[in-house]
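Note that one protein chain is taken out, while the other chains of the complex remain in position.
Here is subunit A:
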Amino acid sequence: LWRAHSPPARFPRPPPADARGGPVGSCGRRAYAPPAERKRFYQNVSISQGEGGFEINLDHRKLKTPQAKLFTVPSEALAIAVATEWDSQKDTIKFYTMHLTTLCNTALDNPTQRNKTQLIRAAVKFLETDTVCYRVEEPPALAELQKNEWDPVVAWAEKRYNVTIGSSTSILGPNIPASTKETFVSHLASYNMWALQGIEFVITQLKSLILSMSLIDRHITVEKAVLLSRLEEEYQIRRWGNVEWAHDYDLCELRARTAAGTLFVHLCSESSTVKHKLLQD
């Protein structure tokens, strides 16, 4: 007969849902329940200016990073945006929606302990496997779509940075000349450490250095960049149909992360705000 055995081991879930106790099985043991989320423990979120920059206050407590450092950001607008993220949490704190906070934590803690050179190298390395340079040969409709949508962006990048990039249909990808890489390395070196964390984040999300640079240079919008990054998926969706709980879910998440990364970069490299001395360069 049907025996109720203990629930099989599951893969750790991505973002846990609302804190539910989890229904109790007939054997008396709980079915797997995602770990209870942190409840919102503060009433007010405010900003104050400290020595190192702007800080976030949750009621009277100062926000800290996961490594227990004081949470300070160089830009007031960024602090306001982070405060808004914390303030918009309703009953439970959903960390996976707080992209700007996560980016600030990464910049402050630097958990991967990379210096500026390593970050730049990781970013430029993406050029060798840049999405917009990898073309298919069939189906011809997709090849045509890639040509029409991606060629202009590549052309823009080549013109803007005065480099040669090209595209390729081979599995090895395009052959990027060393001078091109040098140009991008020296261009990225002009950004400070915080902005670089943001840039590298955007590149990892969009899977393309060229799309990221055209986004950061304000040549295209976030929605357009995400569309270009997901071009093949959009083509397949148009062909076979859209699955809301997968496609739209991924689309919204990608848009959110990319928008957060872009905003982060711009707010960290603003020239109109006063640069605080403690900002790491």
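Simple rule for what comes next: a residue touches a chain if its C-beta (ideal position, glycine included) is under 8 Å from a C-beta of that chain, and two chains touch if they have at least 3 such contacts; residues count from 1.
We adopt the following convention: contacts and distances are computed from a predicted model.
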Listed names "Superoxide dismutase [Fe]", "Histidine-containing phosphotransfer protein", "Protein FMC1 homolog" or "Fibronectin type-III domain-containing protein", with the criterion being the UniProt name of the chain not displayed: "Protein FMC1 homolog"
Which candidate, A:109, A:128, A:232 or A:253, sits in contact with the chain we can't see? A:253
Full-complex touch with the removed chain, picking from A:64, A:121 or A:266, is A:266
Absent chain, residues of subunit A that touch it: 1-5, 7, 10, 14-15, 17-18, 20, 22-28, 31-34, 46-47, 76-77, 80-81, 83-84, 87-88, 94, 97, 99-100, 218-224, 244-245, 248-249, 252-253, 255-256, 259-260, 262-263, 266-267, 272
